[in-house]
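Notes to accompany the following structure.
Omission of a single protein chain aside, the complex is shown with its protein chains in their original locations.
Moving on to chain A:
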Amino acid sequence: MLIRPLRRLLTRSTAVSHFHTFPPCLSSKKILQQFKLADIGEGITECEVIKWNVKELGTIQSFDPLCEVQSDKASVEITSPFDGVVKEILVKEGEVAKVGQGLCVIEVDEELLDSGSAEQTEPASSSTPAPIIPTSKFVEDAASQAEQISEEPSAPRRLHPMDPNYSPPSSHNANPENVLAKPSVRHYARQSKVDLSRLLSGSGRDGRIEKKDIDAFLSQQASSVSADCGLAAPQAQAEQDVIVELGRTRYGMWKAMTQSLDIPHFGYSTSLDLTSLHSLLPTLNSHIPEHFNPSKSSSLPINPSALYPAPSLPPVPESAQFTRLTYLPILLKTLAKAMMAWPVLRSSITPGSANGGGKPTLTIRPHADIAVALSTTTGLYTPVIPRADTHSIYSLSSQLKHLSFLGRQVPCALTMNEMPKRGATVTVSNVGAVGDGEYAHPVLVPGGGVAIVAIGRARWVWDVSKSERGERRLKVGVSWSADHRVLEGAELAAFVESWRAYVEAPERLIGEGI
């Protein structure tokens, strides 16, 4: 039985970096949220409720049709902004609701709301769990600024279209007579929060605004915003003590960590030899498949598709394309392989089975779901790569690229799609990308899986363990923390050896056919 932490495994004294995880599922406190009739536009001030699609005390999922209202000549289907239970219907069928009036009361889980405070009565967007923190390059300073700003309602969060505060883009800006742009470009502008009328003319035909004009406008904006934040930061250091409220993500972390005290952790650290992978990397990089890296299209003198089109995979969105493969997707692939051989690492505590004093059960998944810790300016997220074992190394690299793209959007574009409630069974934190720490003691939270590994930074060392003369090897430190209620120390150690057996002999992947 291992006792944490195993500092003696390290040869040098280290700066201990505590690395935390933040799962999407927190405490399940329920609150009542009044859902108001939003402004449908067109000067309409009231609507008649024609039909409710759900009864009182019925459950509803976000984006399910909730009710149908009619105003003038428009029949409008209103969808639910969140998952929950409809506790009370405030306007019955046949009655008239004024814009801004409550239509019904829905009981929701607290963490599904954008704002941490329970007094707020506006319906929240359930599609983005991002907190209200403005963009900034300076993480530390902005964090203190952000916690002060986050309580203000004027933050740029994405509102559900039926939220009373949602203001649909004014038709004057989108008026085709003033600004030329295709509907798909207008939509992109809306998504990027760019007012089309601010772009005087575009690069397209007849001065039409194209997507690249919007991108150019945005990059102009971004550089001016970060300049502002840079100037503001030094002023934040006041002379006296300052009391700062915890923003949503930080408070979420607080709650999650408090819950994590229930989990008995044990740690296990080792270092993996990446030298074999290092020699493979150039070859893998020069053969990134075309649909992941279209810019690098090979121009062969003889065309393989001359007789018949060679099989080609569907194109991949730009956010999922990459030009350089790193170690992380390979480590994930080998980890997934090891997880397939070790069912206990594919297990999670069956939700609810541990409550009420009964004997808990473990649910074993047929595939390896791995969560990846993503630290962004808007917060720390752990999106999941489901069924990682079914993906190739290139495909994992593409997914990582896409997830980090989504995570870096402001507000965060990660949704419940990328961060499902059931989470993953193993979490990976690539903290080596942030700092050159040597050891970490990551923390598990309920719902975060049975084990978490922090991967450090690879470095060349002189290794005398294999031969007397010694040789130069590339090593990376990995620190595991696991739930001792589920895993035994020896089990984890043996599992890590399975992982190592793939990482240090990657040629096995050829034999097994990825």
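Here, contacts are C-beta pairs under 8 Å (C-beta built on N, C-alpha and C of every residue); 3 or more make two chains touch, one makes a residue touch a chain; residues count from 1.
Keep in mind that, in the parts below, contacts and distances are computed from a predicted model.
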Hidden chain of the complex, named as in its UniProt record, picked from "Molybdopterin synthase catalytic subunit", "Sodium/hydrogen exchanger", "S1 motif domain-containing protein" or "Putative lipoate-protein ligase A": "Putative lipoate-protein ligase A"
Selected from A:59, A:75, A:285 or A:363 as touching the chain missing from the view: A:75
Residue of A:87, A:190 or A:291 in touch with the missing chain, whole complex considered: A:190
Given A:50, A:216 or A:246, the one touching the chain that is not displayed: A:50
Positions on chain A contacted by the hidden chain, ascending: 40, 42, 48, 50-51, 63, 65, 68, 70-79, 93-94, 161, 168-169, 171, 174-176, 182-184, 186-187, 190
